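Yeah, one chain of the complex is gone here, protein chain that is, but the others are all in their spots.
By letter and in written order, the chains are A, B and C; residue numbering begins at 1 in each of them.
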Amino acid sequence: MLRYLTSGESHGKCLVSIVDGIPAGLFIDKARIDAELSKRMLGYGRGKRMHMECDKVNILAGLRKSLTIGSPIALMIENRDHSIDSLPAVLEPRPGHADLAGVLKYGFKDARDVLERASARETASRVAVGSIARILLSEFGIKVLSHVTAIDGVLANTRGMSVKDISANSGKSPVNCADPKASKLMCREIDRAIEHGDTLGGMFEVIITGVPAGLGSYAQWDKRLDAILARAVMSIQAIKGVSLGLGFESAIRKGSLVQDEIFYDKKKGFYRNSNNAGGVEGGMSNGEHIIVRSAMKPIATLAKPLASVNIKTKKAVRASVQRSDICAVPAAGVVAEAVCAVEIANAMIDKFGGDSIREMRRNYDGYIKELKKI
Amino acid sequence: MLRYLTSGESHGKCLVSIVDGIPAGLFIDKARIDAELSKRMLGYGRGKRMHMECDKVNILAGLRKSLTIGSPIALMIENRDHSIDSLPAVLEPRPGHADLAGVLKYGFKDARDVLERASARETASRVAVGSIARILLSEFGIKVLSHVTAIDGVLANTRGMSVKDISANSGKSPVNCADPKASKLMCREIDRAIEHGDTLGGMFEVIITGVPAGLGSYAQWDKRLDAILARAVMSIQAIKGVSLGLGFESAIRKGSLVQDEIFYDKKKGFYRNSNNAGGVEGGMSNGEHIIVRSAMKPIATLAKPLASVNIKTKKAVRASVQRSDICAVPAAGVVAEAVCAVEIANAMIDKFGGDSIREMRRNYDGYIKELKKI
Amino acid sequence: MLRYLTSGESHGKCLVSIVDGIPAGLFIDKARIDAELSKRMLGYGRGKRMHMECDKVNILAGLRKSLTIGSPIALMIENRDHSIDSLPAVLEPRPGHADLAGVLKYGFKDARDVLERASARETASRVAVGSIARILLSEFGIKVLSHVTAIDGVLANTRGMSVKDISANSGKSPVNCADPKASKLMCREIDRAIEHGDTLGGMFEVIITGVPAGLGSYAQWDKRLDAILARAVMSIQAIKGVSLGLGFESAIRKGSLVQDEIFYDKKKGFYRNSNNAGGVEGGMSNGEHIIVRSAMKPIATLAKPLASVNIKTKKAVRASVQRSDICAVPAAGVVAEAVCAVEIANAMIDKFGGDSIREMRRNYDGYIKELKKI
Partner (left out) sequence: MLRYLTSGESHGKCLVSIVDGIPAGLFIDKARIDAELSKRMLGYGRGKRMHMECDKVNILAGLRKSLTIGSPIALMIENRDHSIDSLPAVLEPRPGHADLAGVLKYGFKDARDVLERASARETASRVAVGSIARILLSEFGIKVLSHVTAIDGVLANTRGMSVKDISANSGKSPVNCADPKASKLMCREIDRAIEHGDTLGGMFEVIITGVPAGLGSYAQWDKRLDAILARAVMSIQAIKGVSLGLGFESAIRKGSLVQDEIFYDKKKGFYRNSNNAGGVEGGMSNGEHIIVRSAMKPIATLAKPLASVNIKTKKAVRASVQRSDICAVPAAGVVAEAVCAVEIANAMIDKFGGDSIREMRRNYDGYIKELKKI
């Protein structure tokens, strides 16, 4: 079982995570984690804080000579600004944020006690944890990528693009969008939003390739891989919707146009010519790419703030303004990659067991060999 | 902590569930559970099996004189047809079902070993479990309802309808749709699908009223209420998308048009004039109605079956045809009500603790009283 | 992950359990479960109820043609007497039972609401669940047995006896004791206790043979196999102490006389000439027999009842007398076998993964082969 806890406040000393359950013998290249952390900070439309931050991971525990040894791994990312104790109180809760509900839940007199932890700053931890999972997955040829499919009303058209194309194209886009035309329009929308003191949301897609058939299970409700992925992605700050494959579109198509017909070829084994299911049938991976789509609402902190109420005086005010981004959809995609990587890694560990990469690999190979015999 | 396990196959003796963690002193009216079970079986477009079934719960353990006593509660629903051992092998896996992935995962030679458990028959268990949770929630004035918002391409228009209206209207519709015109068109689409040997999916909305602010938490990723609800709903058979509030629409709106502004009134306390967040901000309930929207793909068993492959001979065949429905969107809504009820009940227990309803109620009242002082 | 929930009251309709996570393809012989259930009911010193009971398991879900299919398994044991709703109130809590603490915790006005679930009747469920685990373990040559080492002050002497001898001898004893002399004395003590209206406790030992080295882990506190076994055994009604290997005796010996020296032989691999550790070092199985010793206090219901207080009137009274045993140590040993079997099975599943017995076996064989290479 892979499990992890994150900790850390937005303006605390640092973010600290512990990942428990990674098999022994995995080489952890710190540079790969840092690269993911950098990806999270990029994207047209990020605020000034992103330029200040230059997240680097510090692996505090769990390795010997850069190899995992079955021990839990502790990851630390320092905050540049750790003025949590001296920052002013926040009395004007921002609509769309945790501020008000948090004050009510915990009985706080200052919404700063809420926003320090509720902040999306926490997602840096998850990206670091996800990087460990990705390194594990790459031992089995499993890759995880994301690309932005919409910002505001601008939709990307990626029909007919291969995963390779999507990866290459989105890599060149300042908003991680695989459609070059849409990418430009998205940047323009971001510019406009800056002018108007507004913020933008959007959609992204996570694609996971190389996943063997048979992860997850229909045997118990909480073992279903789609449910597990939905939880992981929906747990990211500002995410309001998650879907697999065709998602909501599958609801308005006839059954004959939704299900992915089954074919067989001696070399390939069972295969499909479509992937409307998004790689999950009956709560299990079916061997096709896993496709998770998600919607992020616009950042809730606006330069032109919305109506709020002072929690002390109860007077109508404008919401507090915290340093923030205009659009963070590309970053949310990177975080979603991370949390999906963790869940797929966990499902791999669940199916293949193994205390070392070598043992896990042996079990995996045995299964793949058997699949070919079916 | 509320937890539950379900068991049972589609053509086994019965479905059995155990719910652990319900406080003592709750009166369990078996009729309320049976009423929910009946609701799950209804809906225009259900197959013959539904008419055969007449699910009644049998409470095997956990009550004394119809009251909970803190013990786990065991619920049994008998199957009319329990021919699991004699039913023929299924060698032609149905696209869109667990059949093929299940055979690969478990190394089965017969997809019946998969479909017996993967079947949506299992959702009767979850409705029974959810009914217990609903009885708990009703002690705190929390209600859960669902209504169908789309079948195939027919969209319901419920703008401006109150929850009361939605409840009343959908109650009169054979497809649990609150828009009478759409309801008729939906039924017509179902008739057409029957003619064409096709199946239909759709969308539904779960509305949870009376939830206090402060359930769930942003403190750790797996404590976020939206993530928990997404997992629960996505774990239902054939669900391909889940969203909260505006959901995917929030991705294409400006920030200033998405966040729900905050107001205050001496009587009402803090309130909103909109509920685009769907009642969850920062992973916590914010005191507004919780709105979960979901997309169900069309039933994967088609009367005119799709292309498949015989798992033994590897020859191209038509998929197996099992007794099935044409459209089960209203039923999926009922199941979603149940799983959401469980999660809200769990979040209530998490926040308020208490070994008896009386103790839980006292703790709840203390919190509500405190909220009013803020 | 293997997990299970039990339910059921002492005088309810039945006991129901669900076991989740058993791999597919395991043949479940109902007779093996019933045999374990019978073992639990035997033992000199049991009360009349035991003669009334003749527990048989009813497998309600999870099998097809007697084989597991990866589904959760539901097990039911009917109660002969299911008068829970009509049995009289219990107002005189019995010292040593859950009665008083349960009344305080749940706010009950009648201790029957407590004792119905707190009763050791519940252990029949655990024996049934454990039987499933044993069937799984026997696929890997792992066996679990128990024998009584003390009743009241009579201690068995089993020094120098092999596991085989212990098994054979204890099988012939009415109190499951491997020392024939002690066995007789134990029975005599039980007779005396009956005369005096008193009850007796004792000690037993669970021996688990065939466990491969490497189950459990020191990597995280809750993964340690000794901790897991201690929890399982201590969770049995009336158990007041648990130890591994030498246990408390190891505390009064010098280090040089406690640790088991390590030797190597080409055929056997690494081995020990002693097993003071009881088969667990560093929270992991070390390949030797696992030895768990445990102490059971005397049954808390006495024919000559102790001082108590009427919970309604607060007057000093004698404690309530429920139908009960004089000595249940042999039965507790059988229950301990069951709960240990579950935990070892879980640790096996954790290490070897696998959705089917065939896959789990392949992974296990690969590991054993590798061990021989070290």
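List of remarks:
Going forward, a residue touches a chain if its C-beta (ideal position, glycine included) is under 8 Å from a C-beta of that chain, and two chains touch if they have at least 3 such contacts.
Here the structure is a predicted model, which means the values were calculated and not measured.
Looking at C:Arg80, C:Arg253 or C:Arg323, the residue that reaches the missing chain in the full complex is C:Arg253.
For the options B:Gly43, B:Pro72 or B:Gly96, the residue in contact with the chain missing from this view is B:Pro72. Screening C:Leu2, C:Val90, C:Cys187 or C:Ala277 for touch with the missing chain picks out C:Ala277. Screening C:Arg64, C:Arg117, C:Arg134 or C:Arg362 against the full complex identifies C:Arg117 as the residue touching the chain left out.
When the whole complex is considered, the residue among A:Leu42, A:Ala74, A:Val163 or A:Ile194 that touches the unshown chain is A:Ala74. Set against the missing chain, the residues B:Ser217, B:Ser256, B:Asn276 or B:Ser294 yield one that touches it, B:Ser217. Looking at chain C, the residues touching the absent chain are 5-6, 93-107, 114, 117-118, 126, 150, 152-153, 193, 196, 198-203, 213-214, 217-222, 224, 226-235, 237, 239-256, 258-264, 270, 272, 277-278, 281-287, 295-300, 302, 304, 306-309, 311, 314, 316, 319, 339, 351, 370-371, 374. In the full complex, chain A touches the omitted chain through residues 3-9, 12-18, 20, 24-25, 60-62, 64-65, 69-74, 76, 84-85, 105-108, 112-114, 116-117, 355-356, 358-359.
Although one chain is not drawn, its touching partners on chain B can still be listed: residues 1, 20, 70-72, 214, 217, 219-220, 349-355, 359, 362-363, 366-367, 370.
Criterion: only the chains that are shown with their structure count from here on.
Averaging Cα atoms per chain gives one point for each, and the point farthest from that of chain C is the centre of A. Separating the centre of chain A from that of chain B, both taken as means of CA atoms, is a distance of 26 Å. With centres defined as mean CA coordinates, chain C is found 44 Å away from chain A. Taking each chain's centre as the mean of its C-alpha atoms, chain B lies 38 Å from chain C. Chain A has residues 214, 217, 219-220, 351, 370 in contact with two or more other chains.
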